[in-house]
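Only one protein chain is missing; all other protein chains are in place.
In order of appearance the chains are A, B and C, and numbering begins at 1 in each one.
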């Protein structure tokens, strides 16, 4: 109820603050008998971790996951998978500059008002560090979904936008560049732009596109738990996300029905895919694709006016090592949340028929 | 689990197909002691019902709600509020043209694949008629939220777009025109455009903007159940919705942090509101505003190629009376879903502190 | 959250007060493709309804269920099954004697304190009339569980107790006598005893035993949602229930481990069944059996001292037609709740392995 849990059958509950001893989680409802590839899990963690390239935060966090239960002789046992990720960075920091100060467009103010207390060391619970736990659970979900292919990539950084349809892009490019975009030339431009932004002590927003292929037909629960509604919630729950659109999205509002309708082929596939792989909230076997909008990171290396918890005006400036642009590191998070939703709905669909 | 239920504390479960005897629902978790204004509930139903103006479907459905429980001497008792809305239209229709045919971009195909059976009379469970139940529950939620003001309006029909910031619009215009847009001049243009589209036997998409004012500070559960994530899911669960953005939305991805950050006033309010009234998933007391993208209605009065359930190619054309543009009637649904989320999170926030 | 919903996958939500216009419910998560036998549902309703014999309440309530959705051409469609049962008795009554008076050992006082308002017409929401909805959902659950055999019977009325082990009883006797006990001779004694009690204007408690046979191995979720824990909750949620024991129950506390342990046969079955068909919270294929204790009905036809809502002492006496002993009519309710649990856990078990 308090918002730290996600999924109906395949369920992740996370805990932990950015500067506590550890973060971690429990995966409940992972079916028994999944042979785990721990290297693959580790590889996903590496894609998310700080310090991986010149254009992300230079913090050093090994972000190694330790599994405590639910796995025996390399296989899931059907019992809950408990895991922890130690915080190695939590001790040395000095937080005096934010202890009594609300950082603009952070959650300091709202947490304080909601709870009456606030763990002022870094973002506390509101830190994006929590998403490391999602990557763990998502990496296992991917291993449940052997045939499903989930590919996310950066499709915009500021106004640098990858305009081609995803089917015209080369997905093998994505992991070759630090921006994680699907075009080598654009990657260079985006990288340069992010470096300029960083030099300004500023940050910039961006967009991630995600494509989910080979999804079985029939996933999605009608009415309130439509497949795209759950994907939308999953994405909007990621820090800094401001928007979600799938299939034709906002652009589709300008089309006529005669243009937008996806005409069937005889095998039930469709000639076009404005629907984005979901009709009536249920997957139809076509590619599911969607875009996720990320705002610029709120912590900037420039002086900003703000207020203290006493309501006095003050000035502050970001310290430490922060991401000038969040989207390169958010790519594996988008994929992880996608995997959580698809694995969950895939299991849930086992009870749709007698 | 099967997707017919919405809300954690204030919870609506709905049932019913478009052409069964009745649709209805149960509101669980409505607090005791709410004095109900039944006329206000009825008024919301009238805003959604078919046949209300020349630019919506001309079907005649009285859409009167009958409450069966949970209310005593005009007040809620804390027990579940059961209600039904009779389907008056369900008998006379001839469905032979869709019985064995999958309508393009409808849910016929996916329901059939998921469940192995399909109620082929109209949209069945996938019909937007289900949203009448949401309007009932939303109307009661609005009465719980005495001080909160929820205003939705049509901000685009096709490429006719209301570009002004919502604070520069006159909300009192909205219910004066059949399009439910917040500008008299634009209303005329949109109305004319919809009429042209209808004459073509076609349909057109649109956008609804919603503004929620006077929201208490502190609503929203961090991490997975952020307030905007739940609003996003609520909106994406409405039939025909393809996208959701709040605050700065997709446009915000092109801003720098120094431009996007909302600087505090001394009272904790902010000078700008790119955040859209939510920081870290929790309401900050500023206006919550968001946009919802609706695709064009799939049923068009033109011949389209499609397939039968046997996989044979055939041709079909919409019959009966359908909406050429769904957004005018979707305005009260967007408001209702907003009210459900805000009422639910308002109750949930009662347990955040000892 | 407010307690009107039962079940994880196969889920029943009920609404309705004893003297409102109707009671009813929504069954969510019933798999598609179940061919319904409506006569069998009706027959279960008849087993529960008032006025069926000389030893139960003589109220006349037809208790016919009307299905509104989720069923098409005799089969479930996977969408929610909405249903209503009209209250035919609700108009004529005079409640002035209980309007401001708290009946002893009823829920009048606690409802009033909890909610601040109370529907004083009969028991309102606390009336056992609500269990008619459980019988509807249980009757459908039984049809999902084709091979499972659920048999409940009265094993005690007051101190008249059926002492034989259930395997020595003739279950075919149960529906032949109005008490619903599994022994013709005892049936006569119990019936006579209940008549004496009624003549005294008094009521008497009793015990129901339930045996569930042919349960698949593997049902039950470890730790908090053990199969017997859910059965226990299901039974304790029935009006007037004061206790639940399964397998060896309270008597088993006096045994030694060497006496109590169930030794395996080579096929995995056990030589004894002190476990009651459940080991570690999971069904092992042996018969599940348990006992449910019912207190005497609180409404008696004798003068009792009580208080008004103002805290003044007063006297009252039950009016109308009430059950002198609740267990004969509770037999189908115990079976229904058993069916709800087993159907739910059977569906849930589909996701235990990859």
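To be clear about the criterion, a residue touches a chain if its C-beta (ideal position, glycine included) is under 8 Å from a C-beta of that chain, and two chains touch if they have at least 3 such contacts.
Computed from a predicted model, the values in this text were never measured in an experiment.
Novice: Which is it among A:79, A:189 or A:258 that touches the chain not included here?
Specialist: Looking across A:79, A:189 or A:258, the contact with the absent chain belongs to A:79.
Novice: Among C:55, C:207, C:288 or C:342, which one is in touch with the chain left out?
Specialist: Among C:55, C:207, C:288 or C:342, only C:207 touches the chain that is not shown.
Novice: Based on the whole complex, identify which of C:59, C:195 or C:226 touches the chain you can't see.
Specialist: From the options C:59, C:195 or C:226, the contact with the absent chain belongs to C:226.
Novice: Please give every residue of chain C in contact with the chain that is not shown.
Specialist: The list for chain C reads 1-6, 8, 14, 102, 104-107, 109-111, 113-116, 125-126, 130, 156, 158-159, 197, 200, 202-207, 217-218, 220-226, 228-230, 232-233, 236-237, 242-250, 252-268, 270, 274-276, 279-284, 291, 293-300, 302, 304-307, 311-313, 348-349, 351-353.
Novice: Identify the residues of chain B touching the omitted chain, counting contacts across the whole complex.
Specialist: These residues touch the chain not displayed: 1, 9, 29, 31-34, 76, 78-79, 144, 222, 347-348, 350-354.
Novice: I need the residue numbers on chain A that touch the omitted chain, in ascending order.
Specialist: 1-2, 4-5, 8-9, 11, 13-17, 20-26, 28-29, 32-33, 66, 68-70, 72, 75-82, 84, 114-119, 124-125
Convention: only the chains that are shown with their structure count from here on.
Novice: Quick one: report the Å distance separating chain A from chain B, using the average Cα coordinate of each chain.
Specialist: 26
Novice: Could you tell me the distance, in whole angstrom, between the mean C-alpha positions of chain A and chain C?
Specialist: Averaging C-alpha atoms per chain gives centres 46 Å apart.
Novice: Which chain B residues sit where two or more other chains touch them?
Specialist: In chain B, the residues touching two or more other chains are 1-2, 4-5, 8, 14, 114-116, 125.
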